[in-house]
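With one protein chain held back, the other chains of the complex are shown just where they sit.
Going in written order, the chains are labelled A and B, and every chain counts its residues from 1.
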Amino acid sequence: MSKKKEVLEYVDKEGKRTDGRKADELRAIKIEAGVLPRADGSAYLEWGQNKVLAAVYGPREVIPKHHANPYKAIVRYAYRMASFSVPERKNPRPGRRELEISKVSGEALEKAIFLERFPNTAIDVFVEVLDSNAGTRIAALTAASVALADAGIPMRDMVSGVAIGKISGNLVLDLNKHEEDAPDAVDMPLAVLPNSEEIVLLQMDGLLKRSDWENAFELGMTGCKKVYELQKAALKKKYEIANGDEQK
Amino acid sequence: MSVVIWDLDTDKVINRLKEGKRIDERAFDEYREIKLQKQISENADGSARVQLGETDIIAGVKFELGKPYPDTPEEGTMSVNSELLPLASPTFEFGPPSVESVELARVVDRGIRESKCMDFKSFCIREKELAYTANIDIYVVNYAGNLFDASAFAAIDALAETKLPKVEEDKLVAGEYSGKLKLSRKPILGTFAKISNNIVLDPNLAEEKAMNARFSVSTTEDEMLCAFQKGMGGSFTSAELSSMLDIALKKGKELRKLL
Partner (left out) sequence: MPRTIVTPGELITSERKKLGSNVHMHEGRIYSTCIGLVEEGTDFINVIPLEGRYRPMIDDLVVGIVTSERFGGYGTDINSYYPAYISRKEVDESLRPGSIISAKIAKVNEINEVELMNVRVFYGGEIISVSPVKVPRIMGRNNSMLELLKQGTNANILIGKNGRIWAKGGNTKLLEKAIAKIEREAHMENLTNKIADFLRAENKGAGAPISAANGKIPLEQTKHADSRSMEMSEGRDI
């Protein structure tokens, strides 16, 4: 092999990425609704190598009581990574990254839920990352939204998300860990309400050109809509299974 | 009790915005008055105080020596910590860092780190063994809205004045320096609040209480965007994002001149 070939190429001349995906192609996503019997709502999601489990409890009494809002329900979102979910064991206690992700993810769900119908209550969302390979906050939020719907909590819309990336100057969807570690990588997690295309979560790391925003958002929306279809299908599938059993 | 006061303020903010005005008469894309004070601590390797309206922030930089991370054996690193001091607001308390404090520190951190303004390779003293870590500590002294921009501005201002301590026998020598810290860029954070359907730059305290969504973007002199953070329960449209990015780039240039 010549030395030249060893230079990392993240997107080749045909537009293929190192794992064979096209620029706008997501990793394989599998969602199952209603997997935890004790929870009011739950979901299990696989997104590439990422695996997450989400549970929703509530609306229920707020403890401690002074945290309650007399006008609407509060959303308490806990994103946690299992100690074994990363290459080197992680301290199971939540770090600052997990706290921040929990905050912005919980806030992202607020607009989707009719919170004003449940004053003085809490809607608790717990998401545990069991295995990770870049994009876990979006995988977690996607699962959480399915779990909320599975809990029968009244919602305006689902919350659907995807991460947009830029590697070697190319805008792509859904970076994997290898791509995320590229020296010039840009990672932009986005979550929207799919009907109105309103942005409810948006973060970005890396150096992005101003002129990239509009294209990045458009690409992100195509990804979010794909994720939305999978979320809907997962929720409906729970009842199709029961139908299927009956026909046997 | 606090709930009632909150609502009165919120109503006032919203009603004024309906008339196209902010409660403090600023333009929608105008910062409050900014005052800057450099080198406020002799012991710090770099420090600054920023007053943005009544919001008052002190930032200090201190270097430490440590082992490089295994995945970056030739690099030092930086870390940002923020303290919402109880003396800054009746709503701040002692105790473990609040989620708000964690978010503030992490947004300031990303705004600086992702701009790649510091050459972490130059922090390395001996590969795999010894490197500098720049600890940037943000102290909120008075909270009157928009801690994000004031803290990021104080941090970059402190870094601009920071000197690298001398190292002898693998230890830092107190009070002796080997040179100035080099900054290749000076990222500026711009934070917007969405209140009903209006978007304003640099929200003050009353505006922050009324806001339903918040967006921050860090910009550089070469017109790059290096960190986004959307917060709060509301939402933004793509078009709103576009206009905020334009304003942030323009205002970032103006603020950078003050450094």
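The working rule: contacts are C-beta pairs under 8 Å (C-beta built on N, C-alpha and C of every residue); 3 or more make two chains touch, one makes a residue touch a chain.
Predicted model only: the values in this text are computed from it and were never measured.
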*Indicate each shown chain that the hidden chain touches within the full complex.*
A
_Option from A:158, A:172, A:188 or A:224 whose C-beta touches the chain left out_ = A:158
*With respect to the chain omitted from the figure, which of A:29, A:185 or A:235 is a touching residue?*
A:235
*Give the residue, chosen from A:46, A:107, A:124 or A:150, that touches the chain omitted from the document.*
A:150
*If you put the missing chain back, which residues of chain A would it touch?*
40-41, 58-61, 70, 112, 114, 118-121, 148-158, 193-196, 231-232, 235-236, 239, 242-243, 245-246
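One rule holds in what follows: only the chains that are shown with their structure count from here on.
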*Which whole number of Å gives the spacing of the CA centres of chain A and chain B?*
27
*Across the complex, what residues on chain B touch chain A?*
3, 97, 99, 102-103, 105-106, 110, 114-116, 215, 220, 223-238, 241-242, 245-246, 249
_Applying the document's contact rule, which stretches of chain A touch chain B when the two form their complex?_
70, 75, 96-97, 99-100, 102-104, 107, 110-111, 188, 193, 196-210, 213-214, 217
